[in-house]
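Here the complex is missing one protein chain, while the rest keep their positions.
Letters A and B mark the chains in the order given here, with residues in each chain numbered from 1 onward.
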Amino acid sequence: MVEGTSAWRLIISGDPTLYAIAFLSLKVSLSAVVLAAVFGFPLGALIAFSHFPGRGALVVLINAFMGLPPVVVGLCVYLALSRSGPLGSLGLLFTPTAMVIAQAILITPIIAALTRQTIEDLWSEYRNELLAMGVSRMGCLAALLYDARVSLFTALLAGFGRAAAEVGAVMIVGGNIEGFTRTMTTAIALETSKGDMAMAMGLGLMLIAIVIAINASTWILSSLTKSRMG
Amino acid sequence: MTSIDNLPLVLSGVSHRIGDLTLLDEVSLTINAGAPTAILGPNGAGKSTLLNIAMGLMRPTSGAVSWGGRSDPAPLRRAIVFQSPVMLRRSVRGNILFALEQAGVARDKREARLQGLLARVGLIGLEDRPARRLSGGEQKRVALARALARDPDLLLLDEPTADLDPAATRAVEEIIAGAAASGVKILMVSHDAAQVRRLAGEVHFLVKGRLRESAPTARFFSDEASPLAQSFLRGDLLTET
Partner (left out) sequence: MTKTLIACALSALMLTGAAAQERFITVASTTSTQDSGLFSHLLPLFKARTGIEVKVIAQGTGQALDTGRRGDADVLFVHAKPQEEDFVAQGFGVARFDVMYNDFVLIGPASDPAGIKGGKDIAAALTKIQSQGAAFVSRGDKSGTHAAELALWKEAGVDLAAKRGPWYREIGQGMGAALNTAKAMEAYVLADRGTWISFKNKDGLSIAIEGDKRLFNQYGVIMVDPAKHAWVKTEPGKAFMDYVLSAEGQAAIADYKIEGQQLFFPNAKR
């Protein structure tokens, strides 16, 4: 693996193209997580809280969608954002925004399902006390979301992990355009197809290192919070 | 201060059935201001069910409940401490502040009230500890502080010292006595006759969902009490009705 060192050299020397690709990956996946949280948190919390006909079916559906194949999501978003498609006039195909949208769709079920589970468990614990204190519905929701924040953050992390790891959706809706929509995963796919295994591996290890770093820092953060909350 | 009054608390013909099981059977009683009232009885008597209904957390399957003439169960100036209180995942301070907030206390008044409550339940110095890491007795006291934060005129207690060691029991009983002395009406459920004798002014004796006897404490613990009561106090297991 003598050529492997060339990949490491690029990483250590701070090669701008490489770092631009890494930066785009982070930007897209983190934006997707934020967008997915905007929809996923309330959805999960409301389902945890309410009872309505069809609730069970909705829970099953959301759990099932956690396993949506990224390439299928990519295809659907591609067809929707294509100039010939219903949302074509937005001109979003082959842009990072399209990638954010596709990844957000991919991970919203994860965040919603984990939120629902967390809030449901905490609600069954807190229910009597909160009702006895005459807390309003909204007040209960706020208290649950606040007290469950560490678990909710872990849900975000799970979503981020899935987004950062996938290649199918971003490849289709982004087009892997050099300098514009090329992320770490699409770059790895490209380098592999060019036969440059060393470069592909180097990128892969860098991606893993970034994901580990993010997980480590959130673990530290949640440990600190847990010690304060008990 | 608001003129909300939870007293008299009146239960008339309250029954509670779940499926085939009758938890309460035509219970009628009136709770007036004054010394603590205890509901005493063996396990499975329906005491906790009665307390939850008296708190307004459950609606009885038949019968009526009113608080100071009101039938709306909103818990205004009324508080309950459950047998196993659940601590919020926050510090002691966080728990009590939450209760103060929910009780409608103005933001600038909360800190002072917090300090007062900590003193009252003897938790000064522990306020920054995560509440869930406290001992059982300490958590009971946090729960009492949360309840007292609501400035209740009626405080309901479900087995306040079950699972507590004697020292913790003493501490909690002192808080209860202190609250009663300051004008809070206590309605407590207990299976501990000795505790009832220590704390209560009147006793309602509940067995298998039916109210068997209501009497001032002195009479209940004398030989003027009903045979069933005397049997229970002797330590007999009341397996027959």
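Throughout what follows, contacts are C-beta pairs under 8 Å (C-beta built on N, C-alpha and C of every residue); 3 or more make two chains touch, one makes a residue touch a chain.
Because the structure is predicted, anything quoted here is derived from the model rather than measured.
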Could you tell me which of the visible chains the hidden chain touches? A
Residue in contact with the excluded chain [from A:Ile11, A:Leu35, A:Leu87 or A:Leu131]: A:Leu35
Of the residues A:Leu92, A:Leu122, A:Val150 or A:Leu207, I need the one that contacts the missing chain. A:Leu92
Residue of A:Arg9, A:Lys194 or A:Lys226 touching the missing chain in the full complex: A:Lys194
Quickly run down the residues of subunit A that touch the omitted chain. 27-28, 30-31, 34-35, 37-38, 41-42, 82-85, 88, 91-97, 99-100, 145, 175-178, 180, 190, 192-197
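Assume only the chains that are shown with their structure count from here on.
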Subunit A-facing residues of subunit B, complex: 55, 57, 74-76, 79-80, 82, 85-91, 98-99, 102-103, 129-133, 146, 150
Seen from subunit A, its contact residues with subunit B in the complex are 125-126, 128-129, 131-135, 139, 143, 147, 227-230
